[in-house]
Structures are given as C-alpha cells and as structure tokens.
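Every protein chain but one is kept in place in this view of the complex.
Residue numbering begins at 1 within each chain, and the chains themselves are lettered A, B and C in the order written.
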Amino acid sequence: MKSVLRGALLGAVVGLALGAGPALADTVKVGVIAPFSGPFATVGKTFKEAIEVYQAQNGKTVGGHTVQFVYKDLDQANPAQSKALAQELVVKEKVGYLAGFFFTPDALAVAPLIDEANIPAVIFNAATSAITEKSPLYVRTSFTLWQATVPLAEHVYKTGVRKVVTAVSDYGPGIDGETAFKTTFEKAGGQVVDSIRMPLKSADFAPFMQRIKDSGAEAVYAFLPAGPTTLGFAKAFNDNGLREKGIKFVGPGDITQEPDLLALGDAALGITTTFHYSAAHDSAMNKAFIAKHKELFGSSDTVTFTSAGAYDGTHLIYKMVEATDGKRDGAKAVEAVKNLAWESPRGPLKLDPASRHVTQNMYLRVVEKVDGQLVNKEIETFPNQPDYGFKGK
Amino acid sequence: MTAVATNKDTGKPAGKGAPGRLGRAVRDHAGVPVMAALGLLGFWLFPEDLGLMTRILATALYVLSLDLVLGYCGIATLGQAAMFGTGAYAAGIAAVHLVSDPLVLLAVGGVAGGLIALVTGALILHAHGLTLLMLTIAVVQIVQEVANKARDWTGGSDGLSGIDPSPVLGLFRFDLYGRTSYLFALAVLLVMFLVARRIVRSPFGLACRGVKEDPLRVQALGGSPRRYLVGMYAIAGVFAGVAGALTAVSTGIVGLDSVSFTWSAEALVMLVLGGTGRLYGAVIGTVAFMAIHHILAASDPFHWMLFIGLFLMGVVLFLPGGIASLGERLSGLLSRSPSRTAEGDRP
Amino acid sequence: MTPRLQVRGLSKNFGGLQVSSDIDMDLLPGDRCALIGPNGAGKTTFVNLVTGVIPPTAGTIRLDGEDITGLSAQARVRRGLIRSFQVARLFRAMTVREHLELAVLEREGRTFRLFASVRRVPGLEEEVASVLDIMGLEAVAGTRVGALAYGQQRLLEIALALAMKPKVLILDEPAAGVPHSESQRILDAVDRLPADLAVLMIEHDMDLVFRFAKKIVVLAQGRLLCSGTAREITADPRVREVYLGSRANAHRPS
Partner (left out) sequence: METVFGIAVDGVAYGMILFIISVGLSVTLGLMRVVNLAHGAFAMVGGYIASSVMQGAGLPYELALVAAVLLTVLLALPLERLLYRRIYGSANELAQVLLTIGLCFVIVAGMNYLFGPTLKRIPLPDYLSGVVMLGPKAISAHRIFVIGAGLTALVGLWWLLERTDFGIRLRAAVDNPGMAAALGIRTERLYAATFALGTGLAAFGGVLGSELLPLEPYYALRYIVLFLAVVAVGGAGSIFGSAAAAVALGVIDTAGKYLIPNFGEFFFYTALILILFRWPHGFFKRGTA
C-alpha cells in the first residue's frame, strides 16, 4: 500500500513537472528530437547550436509569429521512444512541426503520427533514401548515401581505378552506400571485387584490412558510423600497410566529419570523400555562419554536416510558418516549400518536389593539413545532385 | 547471483490466528485494484503524457518478466531483451503480413517469446554465475544479429514499420492521443500481473523459489531444478514476448534496440531499483526509473547518467531491498510486531 | 519379510583407495538401526552410495526388493529412500510451512501446476498440519527458517523427510550442533515417526545411539566390523579396540 502510494506521489510530482509551462500566444513550436546525451550527444549539440545561429541571424519571429524550439533527448536509435516523444510533443507541447532525427528508424517511427496530426517533419540528418516515401509530410535537408556515393563512384572510375572493394558497417546506411557504389561503379565499367559488411560492434579492423589487401583492389570505398569505429578503421588502414601499398581510401564525408578529425590525426590525411558540406567551404554565407557560431559559442570546431542540416532545416521551417501564417496545416506548409530553392552555407539548394529531399552540390574533398589543422579541403564540385536512391511511389 | 532481496512473497497467509492476518489479506487483495486506480488516475491527470506512460506500462511488464527469472529463480541474466525483441518482431511481422487484431498480436508475441526462451533456456541454464551471464549476453547478441541480417522481414537497422493494428475488440481505435494504447496497455499489464502473481504462488512458483535458494536441496526432495528453471525461463519469455508485442502494437514500430544488450541491462537496473522477488517492485522500479529519466532528460540530459549512477549506488548501499522495501521498512517501523518481521511480510 | 533396504557387497574405490568394501546390510520395516564408527570409517561414503550421490564400484542396493543400484538420486527419493542432511540444508527465506508444502508437492509430482494456488491443493493443508503436529512445529509454521533456532531447524529437517512419506529414512547426525540438553527433543520427534518405517541413523553421540537404536552397525576402515544390539556391541572387543584406540577422534565434532 505504502509503496503504491509512493508511486502515486511520484506520479503527481512527475505530472507537475511535466505539465508546467502554458502555451504562449501566437508562438509556433517546433519539437526537435535528437541525441543530446549518450555517445551521439554531439549531434544534438550541433543541431541546437545551428538553430540558435539561424535565429540569431534571422530573428526569432517570422511573419509576426515567434518560432520556439522544444528539444527532446533520444540518445540512441530507439523508434518506440521516438514515437512516444513525438506524441508528447504533438499532444502536450502542441508543436506545429517536428524536426531533428539523427537515426533512420527514429525518423520512420513518426510517419503514422505526422500523417494523422497533419504536421510536417523536417529531417536534419537520417539519411536512408526510403524515409521520405513513407509520408508526404517528410522534408529532408541532409543528404543520402546515394547522393554522396554516386558522384564519388563516377569520380573514382574517372581517376583510372578499375577494381574496388567496398567495406561498410552492416546496417541500413552502410548497405545503401554499398549498393549505390556497386551499381554506379559497375555501370561505369569498373569492378567491385569484394563487398565486406563489417559488424557494427567491431573493435579490431585488422582482419578486414587483410581481406582488402588480398582482394587486389586499387581502392576501398568505406562507410562506417562516425566516432570510434571510423577511427579504428582509419588507423587499421594505415597500420596494416594499405596506405603504403597505395590503396586509395574513399567514402562519403561522414567518415571524416570535423569533430573527429582531431582524434583521427594524421591517419586521416589523404582520405578522399564526397559530401555536401565542409566547415571549410569557401563562401561568404558559410563564413558568416562560422563567424556567428564562434561568436555565440566560442568555438566552431564542432561545426559539421549535422549543423548544416539543422541550419537549412530551420530555414525551411521559417518558410513554412510564413506560408501558413502560423496555422497548423502540414499539407499546405509542405506544398508551399516543395519547389523552394535557396542559398545555404553549403551552396545552392533546391527541394525536389517528388522526394522532398534537397538537390544539392556534392563536393569532392581530401583531408589536408591547413595551418596545422586538419580540414576537408574541397577540390571539385559536382553540381545539383539529386537523391539517386529515391524510387518514388 | 541472488540474495539481495531477502523478503519474499510468501504466497500464503502466515500461521493461523497470527496477528495482522486481516490487514495482510486486505493488502494482499488491494494491490491490484490500487494499481488499476492509480493507472486510471494517471489517465485522468495527465491526458497529454499518455505516449510516455504507455511505454512505461509496457516496460513494466517487461521488467516483471525479468523478476520472474531473477527474483523467483535467481537466474542472473543480461539477455532478457532477446525474448522481448523476439516477441516484438514476431508481433510486428504478423501485423504486417497476417493479422491486425491486437489481442492476437499479443498472443503471437507471447508464444514467440516463450519459444525462444524455452529453446535457449534448455541450452544454457546448466551454467551458473559469470558463465551463465555471458551465455545470456551471447544469446541476445545473436538474436540481434539475426534481426539485423533478416532485413527483408525485420527492416534491419531501419526498424520494422507499418504495424497498423486494428481497433481493440473491434471497438476502440488506436488514436493520436494514445488513449486507447494507454488503457489497453494498462489492462494487459494488470491481467499479466495477476497471472504472474498466480504463478509465483502456485506449487510451481514455490518450487522455483526453492531452486533459487538451494538447487541441491530441491534435488534431495526429488525435484529437478533444471526443469523448474527452464520452465520459469520460458514463462518469463512469454511475459517478455507479450511486453514486446505490446510495445510494437502501441508504437507501431520495432527497432533493433529492442533486442539489445543495453535494453537487457536497463531492465536489470529498473528491477533492482524497485526491488526483486516482489512483482510490484518491478512496476515501481520501472515507473521511478522512466519518470525520473523523463524529467531529468528534459532539464539536462547530461545530468541523467550522473543522477542514475548515484541513485543506483545509493540504493545498493542504503536500501538493499530496492524502493519497494521502503514501504515494508516503514510499515515495519510503524507496527512493531515481532513475529511480523520474521515472517514473509507482504505490504 | 522382504527387507525395506537390502545392501549387498557394496564397494567403492577412489583411484586406488578402497573407501568402502563389501558392505552388506538389511533394514526391515520398523527397524531402528544406528550406523556408528570412528571418523574416516566411511559412514558418509556409505550414505552417499546408498542415496545415489556417487555410483558404487560394485554391489547392489535394493529398495523393497527392487534393484535401485542404477537409479539417480532423484529417482531413489521418489521411490521413498529419503535422507536428512548433517548440516541443515534449508531454504532460509522460506517459512516452515512452505518447506513442508514443497516436500509434499514434490512427492506427489504436483509442482508443475502453474495456475493452482498452493492454498487450494486438496489435502495439502491437512497433511502439512499433521506433520507440523507430529514434529511440534505448529507455533513456528509461519516463521522464515532464517529466523529459526538451530534445534528447530534440525526438527524441520526430519519433518521434511517425514513429509516425503519415506520407506527408508536415513538420518545423518540429526542432532549435530544441537546442545546435548535439546537432543532429547529430536529423539522424541524420531520416536513419533511411523512405526513401519525403517530408520538408519548415523550418529557420533553414543547416548543418543543407545537410546534410539535396537540394532547397531559398526563400520571401520570402510568395512562392516560387526552388528548387533547395544549390549552385544559394547561387549565386542573389536569395537572396543577400534573405538578406544581412537576415542578422542570419535567425539570430535565434525
């Protein structure tokens, strides 16, 4: 009895803590679901900082409506929790937009919910092509593995490489990358001599390196989730003499994301990637973005592709709020932006009306040391790349 | 790995004419109605938090399943998510390809969870201690890898989506506000709780508690400890499977996280926080853990780990029976009946 | 009359060591027999061989005429060959009543009933009550064993054995660790065991042995030395030799 009573008390406390905060008049709320704790906490941080930079540059109101962001922590891929959080945001916080989503399953989980509530979900990261097919209310400002990989594969072929081995982490995005590379490269006339899918939890990459070596490939296309695994892979690549053998190391740009470059150290030198954003991108808008970021947060070391996704996502949300005059009508909001083209820190962007995914420039980059600091140096641009992985309905 | 909790659900009233028999009987039978009342009160008080609260209820059922193995059999496992996830995926796959009735889906999940527990339990339950712990971990890792590889069926790391259950009993649609989900989950939890209580008070439950204390002695009584362990492991698998199916039905998606080592470990943490070997300890632990997580994560996610870490250490050092034992200690202090403290006391 | 327990030529070697050799023994219904011998005589090995904990090297064991030599320990228990433990092996967190319920349920093979309440198993409460009554444990029926006095734990050991309706009961030092003043209570309890039961008691305490046993078997160095009534045994020079030679050992608590 007593213990049950305690439960009730606890419940009451929980309720009070949760129920506080009356809705402000004429405020459009945006619920952001992202990892703010756990191993991927930096992602949430980059989202939040980019949003704040955007608001500092463009004001917190649009068309007379205040845009307020509400953050919810989802530390790992956990679709059930994602759904529960989204439900809370919609029902309790009465948000007009959902945003964020680092992992694909977390984004997929809210599809039925946004359909029913008729609110748009702006995906800042989750990069599996198929997501936007699941609901007409998804809009995505990041990239897909297909988008980054197709130009890379074509480029690799052009440099004269004919034999490539793919090595990807054994999960959705990795398999997307593998398929995209294989399809494109073989269409161009090259040969993928071995496709290795590495368990996500691998700590030692030496055996994969041996396999890559034995395959006789001239280059390896690799994709792993950013963080310790990429670091381990890059180190193993050097330690096992693959670099000395002259094997090229290429992949989508996640593997050399800016926050990890410091730890990767010289092991990362010479890795060739294609990606939509580099903090070192040379444009006035990017410089302004970086400068503002430095001003607000003291450092811009963590600015990376997730920052760009959130920054442009915020832009889209502002546009949608403007178009619907702050009213809650997801279908109308998406309709209003689905042909939108705009300039972003990463370059020119345009939404593709069918996939509601950004068509954007892909940049070929090489990791180099500039002023003693490792950066992703852009050396070539592949303009206006669509999401090649979108199959449509 | 046993022996944290010393208080046991005795499963029957103490000796005839013992003082407080009436009080105990009242407490005995009031537990479930009180839980139901609190559940409904929550529904009425926090109509906007039903999504989270539904998750808490489903998780409570999952943690309850762990209590059946750990609290009543003394099996230390870090692989309970194998059963939860199997149930969730089985229900999810059935929902996508075969049926959509939520009750049928729960049954599918329960059967799947029970079967995997029966098979793996029969294989590994001869071991003890660290070896058993490692075996349970290995099982959950293998199940997760199977789920990851069978992308055509499970969606792999993208998760299994498209689960769209039909209205409960053909009457109540799963709505946006989560009202149906919540009440459905509450009803399932209460029914399963009653079933679990029935089982732990049955002859079988009594035998399992004997095995937990001393398997060799049970053997000397003519019993077969291994059969009890495997039996209870399979029953707990059914419970975990139903919990997984309930999560799948109420959220409409199943992810690889539901068969992870982490999810197994979290269940253990929640259970021990609440108190093992009591059943309702599992419910209390889950509610406390998830509610606190929600509050802290909303204010500052970085503090969550620090807090839960300190909380865990505090419980181990100062409240070895878990939160649930707090009530028992208080009632022990209030009514200092000497015989009571010695008996299996149920609050 | 068929002996309840018939042991013939029972032997056990550990490596080269002969720990039991060629032991014969008959227990008839109603027998009250004591097995004595100095430390290291092989009493524990003998009990373990008979109860099936370890397999014999040679010999046969029959229970009510049936050869049980090849059966597992559990199977022997289910046929009614029951032992109590020298050091109380009880479930500390369970009550006295629960112990007896479990014993009865095991005996009747009802433990796989998942949805029946222990309370409502027909006849269970009566049977448990009668065992409690015989052993004088009613007052502590609801007490957890961890909180029980040691002497009462020993009584519960015997009660458990009784609840299993044994044909042959082996009491392994039932009074070990119990103060001499209380051992009478244990003996009283043993006296109340069913008359047709064959009881074999392994005991060091000679007082207890003489009060209890009609027949005494002496074991020394793994061999049957002699057997007979209390008077015959005390008069036997071989026993005196074995015992007086190691008198100090015989009374050391084990």
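Quick note on the criterion: contacts are C-beta pairs under 8 Å (C-beta built on N, C-alpha and C of every residue); 3 or more make two chains touch, one makes a residue touch a chain.
Please read these numbers as outputs of a predicted model, since none were measured by experiment.
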Touched by the hidden chain, restricted to displayed chains: A, B
From B:L135, B:I163 or B:L229, residue that would touch the chain that is not displayed: B:L135
Touch criterion as defined above, residue of A:L262, A:A341 or A:I379 at the omitted chain: A:L262
Omitted-chain contact residue, chosen from A:P207, A:G270 or A:P383: A:P207
Residues in chain A touching the chain absent from view: 38-39, 41-42, 170, 196-199, 201-204, 206-208, 210-211, 214, 227-228, 231-232, 235, 238-241, 244, 259-260, 262-265, 302
Interface with the unshown chain - residue positions in chain B: 1-4, 70, 76, 123-124, 126-131, 133-135, 137-139, 141-142, 145, 149, 261, 265, 268-269, 272, 276, 302-306, 308-313, 315-317, 320
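Assume only the chains that are shown with their structure count from here on.
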Chain occupying the most central position, where position means C-alpha average: B
Chains linked by the largest number of contacting C-beta pairs: A-B
Chain of greatest Cα-centre distance to chain C: A
Chain A and chain C: spacing of chain centres that average the CA atoms, whole Å: 73
Gap in Å, rounded to a whole number, between the CA centres of chain B and chain A: 36
Chain B-facing residues of chain C, complex: 73-74, 77-78, 83, 85, 89-95, 97-98, 101-103, 105-107, 110-119, 121, 138-144, 146-147, 160, 164
Chain B residues touching chain A - in the complex, by the definition given at the top: 27, 30-31, 34-35, 38, 41-42, 45-46, 48-52, 54-55, 145, 148-149, 151, 155-159, 161, 164, 176-178, 247, 251-258, 262, 280, 283-284, 287-288, 291, 294-295, 297-298, 301-302, 304-305, 323-324, 326-328, 330-331, 347
Chain C partner contacts - residues on chain B that touch it in the complex: 6-8, 10-15, 18, 195, 198-199, 201-207, 209-210, 213-214, 216-224, 227-228, 231, 235, 339, 342-344
